[in-house]
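Of the protein chains in this complex, all but one are displayed in their positions.
The chains carry the letters A, B and C, assigned in the order they are written, with residues numbered from 1 in each.
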Amino acid sequence: MKIEGQYTFDGPRPILWELVRDPQVLATCLPGSPSVRKTGEHEYEGEIAIRVGPISGAFAGQLSVTNEVPPASCTLTVEGKGKVGFVKGVGNIDMTDQGPGKTLMKYTGEVQIGGKVASVGQRLFDSVSRGMIDQALGKLNETLQARSGGR
Amino acid sequence: MTKTLIGQRVLRNEDARLLTGLAQFVDDVEIPGLLHAAFLRSDHAHARLVGLDVSAARQRPGVIAVFTAEDMGADWAPGPPLVSPPPTAKDVTFHSRRQVPLVKDKIRHAGEALAVVIAENRYIAEDAVEDILVDLEPLEAVVDLEDAMRPDSPRVHDDLESNLAAHLFQKKGDYDAARQQADLVLRRRILIDRGAAAAMENRGIVADWDEKSQHLTIWDTTQAPIPIRNGTAARLGLSENQVRVIAPFIGGGFGPKMMMFYPEELVIPWAAKKLKRPIKWIEDRRENFYATTQERGQVHDVEIALSKDGRILGLKDIFLHDTGAYDPYGLTIPLNTQCHALGGYDIQNFTTEVSVVFTNKTLVTPVRGAGRPQGIFVIERMLDAAARELGLDPVEIRRRNLIPPTAFPYEHGIIDQAFAPLILDSGNYWPVMEKALEMIGYATFVRDEQPRLRKAGKHVGIGIAPFVESTGVGPYEGARVTVEASGKVFVATGVGTQGQGHFTTFAQVVAEQLGVEVSDVRLVSGDTAEFHWGTGTFASRGAVVAGNAIHAAASIVRRKVLELASKHLETPEDELELEGGRVRVADIPNRSISLAELANLANPLRGAVEPGTEPGLEATAYFGPRYGATAFGVHAMIIEIDPETMMIEIKRYVTVEDCGTVLNPLILEGQIHGGVSLGIGNAYYEKLHYDENGQLLNASFADYLIPSATEMPRIEVGHMETRSPLNELGTKGVGEAGTIPVPALFAQAIENALADRQLEILESPLSPNRLYELTSRKEAG
Amino acid sequence: MAITESTMPKLFDLALTVNGTLREQAVEPRLLLSDFLRHDLGLTGTHVACEHGVCGACTVLLDGEPVRSCLIFAVQAHGHSVTTVEGLGAVDRLHPVQEAFRQAHGVQCGFCTPGILTSVVPFLADHPDPSEEEIREALSGNLCRCTGYQHIVDAVKLAAQAMKAANEQPAR
Partner (left out) sequence: MKPAPFEYFAPPSVEQAVALLAEHGYEAKVLAGGQSLVPMMNFRLVQPSVLVDLNSIPDLGFIQPGKDGGLRLGALTRHHQVEVDPIVAERMPLLHDAMPKIGYPQIRRRGTLGGSLAHADPSAELVTVSVALDGRFRLRSPRGERWVPAKDFFVGLFTTVLDPDELLVEVELPALPARSGCALMEVARRSHDFALVGAAAVVTLDERGACQQVRLVFLSAGDRPMQAPRAAEALRGQAPTPDALRAAAEIAASDEIDPSSDIHATADFRRHLAKVLALRALEQACRRAAGKD
């Protein structure tokens, strides 16, 4: 499934860039705030519990940041595998200054799901993935505000 | 014969048991010590299997064993090919790649089995499946047919040069020359997508190895018990007599239960023998969606050449056929498509070429219709397009092209699914169409009703679609008919059954010959211990091939009965009649002898049996047709569409069928109703949605939409009867008839209802969403 | 469903009435009522085809109400009464609804049939003179792949007529 969208952040681009390319920070924006371990230069792994109402699943996942063009764009790849199936998301993000203290992030990408969640849960997938992206961006913005306000 | 049972609305022998819950289906088999199996299946459609750690699963309490491909050792081997490529046709390429019992190195479709857990119950088995750790290296999946044929496509089978599974070219006449003479040449691209058979009963198998008697008993939801018996024996190194396969009551098959062997049919008997314990595996519904075979995916590039008066001068059809990850069923489906693209029309010049394509999707084998609906969709869509271009009524263009009754047997000169030349045995097509037109009131509707309703703002449309159905193919079936000492009759055949009423229609054929009540004929159809020659129930052939074998056996028994009775009653045979379970002298009711007495006389406990004679009133006979009988039919429908929501309401639905001699009209109507409901599903409700990674997105009955009672219209059924010259009973098959023309009919009726939008439909299945997209695109573009 | 001593999870002492007979058995809480009826009690007339509540094949009567037995845990039937297709009639004594299904050829493979019968019996009790639309609505939770429903609808109409006629007969 294709994903596409944009979000205006309340903070300057260089700080947002630092946050985005730091998986430890990104992890805190994901549902359940998983802890991540560094496994390579730009690669991390961790466990994440996703809960959508009564449906919950634990996923063991990897996160990596590639194609970095600081402080403007990069590619985030998230992969997770659990009892209910697997998820893989690849997103290209592109950031531009949007007036003083504002940064516009555009993202495009592709989300793949497989296994049980794909075969019997498709009805919810679009809504869930959009909801999770919105939630993660919101949290990232909170972190950004805290970080940039603190400087 | 004193009374005629053939053609009567006889009630079914099997119903009382089915209605009270006593009929035994495979999942109803209970054996002391029975173990239960669950399979670990791949979440990925295409991946390399790197590692499989089953140690935790083996440790779980209640788990007896966990097997992987590695554990099968030398017993691991792909399934056998079911159908070889046609031996006679030239220009055939065929790469045989068959399903594997458990994946050894590479996963080729989502849901392919990686390991099996055998446990004390199914709950524990499923717990243990979740304990298995799988390490996969995902590969890019091959999903779209055209993409699969690109040179840079990933390959489903690494050892092949491409994803081409097979290629077959056939022609009659000279299409290119015909095209030169044509007034009108139309070209269209037609897409047909996949659906599921979705029998209510999922697949299942119980295997019981008796170590002491060295005997294996298998209960299997198969449409073909005898080939399963033979194949299992061969694989396990047993004599065929050590294996008994029972296909008890089957909860619907519709084709996929004809597939042999499924991986589970290879693994469960093997495991039962290895563990020396009975094992049951029952497929669940989610498994059924990706582990049971599917059908229909094709992409056609079609060209039709016509004269200006609407005569078809030639047809050219180049198409891709999706076979999924393996191709054990050979070319049956694409051959059916090729033959049925000719419809019931007199087409002299025809070129057809199919490329069968491997994809990372579930295997494709016949589903009720088996390639025929696609062929009919192609020709009927082209005729509708041509009628529009030429300003002809859709009925008129068909009338001008239907094969005339004088032309039968009509030889087409290409080969059919039985690898025999395609010959249409008999038919009288136009009167069937006329009857359908009359039943639906075509002329009045088009002339008066439709204009009136359109004026009132209603979008109503009519469709009428004729079709042929190749049925009753060989090679053969057999049967044994026995008059027992009680005077009741026992019939054994190997054909198998899937709910079509064989216990009754076959009993009628026997009762007719032997003058007994239908309810006094007991039939066993799917037990290799009772009869062990035959192939299976598929291709609308049960009533034709097994029916005629049973008829032949019953006729021999009738002769034996008459011969013996003649001696006993001291009356010439031609003065005897069989009725009410007795043989009596015509006109002298009290000079008679019962079948029971005759059966005892034929099997005496003392005295001498004459040399050269056989004991008992019993006969075994076989029937193999020279070639298949071709049935014909016409469906007509009136619909109303809400153009804002694209919801369709079926106002009238009419079918007229000519399937030769009708054995039991009640059962025939039931077959047609059921076929139409699958057809309506195919046309408008049912589609297997695979995403671009080969994930099936609707593996549940919540998302895979089978028509329910509130979606189905009342179906009005008419009959015509043109006997088949190929068999004694004059029957043709009908099992798939109801399904075949429905997608073509829907497309036609929708175009007619939305005439103001000038929509052309070149795909199946449809949905409100798709119709909205097509009409919006039309408006935008 | 034998479970060895060592694997025994916490069991629940279940007592319920099935087709008029009291049945008692210790069961695991997760055991579905459908599996309990089929495998523990051997009442295999209740069929299982989807286990997600869409097809209706497993319909049984729980205190007279038609419910999906695949969506109820056996423990939830504790103290209640269950009627399965086996409780409706017998081969030589078919329930009027069963008889009507035979007469109208409302059965083909017969796999969905038990769930349809257990849905139709309470429906006709509430709707003794149903319209075709009401019948189709009542059948909407039972999938059948063989019949196209037409002969099933006819059978329900026939059953309604037969039961009405029987009720109008003066009691002897």
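The rule is simple: contacts are C-beta pairs under 8 Å (C-beta built on N, C-alpha and C of every residue); 3 or more make two chains touch, one makes a residue touch a chain.
Model, not experiment: these values are computed from the prediction.
In the full complex, the chain left out of view touches A, B, C.
Within the full complex, the residue among A:64, A:122 or A:141 touching the omitted chain is A:122.
Interface note: of B:203, B:235, B:285 or B:381, the residue touching the hidden chain in the full complex is B:285.
Annotation: of B:512, B:711, B:736 or B:751, B:711 touches the absent chain (contact as defined above).
The chain omitted from view is touched by exactly one of B:211, B:610, B:644 or B:756, namely B:644. Contact between chain C and the absent chain runs through residues 9-10, 12, 28-30, 32, 35, 51-54, 56, 59, 62, 65-68, 70-73, 75-76, 78, 119, 123, 137-138, 140-141.
Counting the whole complex, the residues of chain B in touch with the unshown chain are 122-123, 126-127, 130, 284-286, 644-645, 647, 685, 689, 697-698, 700, 702-703, 705, 707-708, 710-711, 767-769, 772-773.
In the full complex, the hidden chain is touched by chain A at residues 51-57, 83-84, 116-117, 120-128, 130-131.
The rule we apply is simple: only the chains that are shown with their structure count from here on.
Distance between chain A and chain C, defined via averaged C-alpha coordinates, is recorded as 49 Å. Chain contacts: chain A has residues 120 touching two or more partner chains. Touching two or more other chains at once are residues 52 of chain C.
For chain A in complex with chain B, the touching residues are 1, 83, 85-86, 112-116, 118-120, 122-123.
On the chain B side of its complex with chain A, the touching residues are 43-45, 110, 130, 286, 289-290, 689, 691, 693, 695-700, 702-703. Across the interface of their complex, chain B is touched by residues 1-4, 6-7, 28, 30-31, 35, 38-39, 42-52, 54-55, 57, 84-86, 88-91, 94, 98, 101-103, 105, 107-114, 117, 132, 135-137, 139-153 of chain C.
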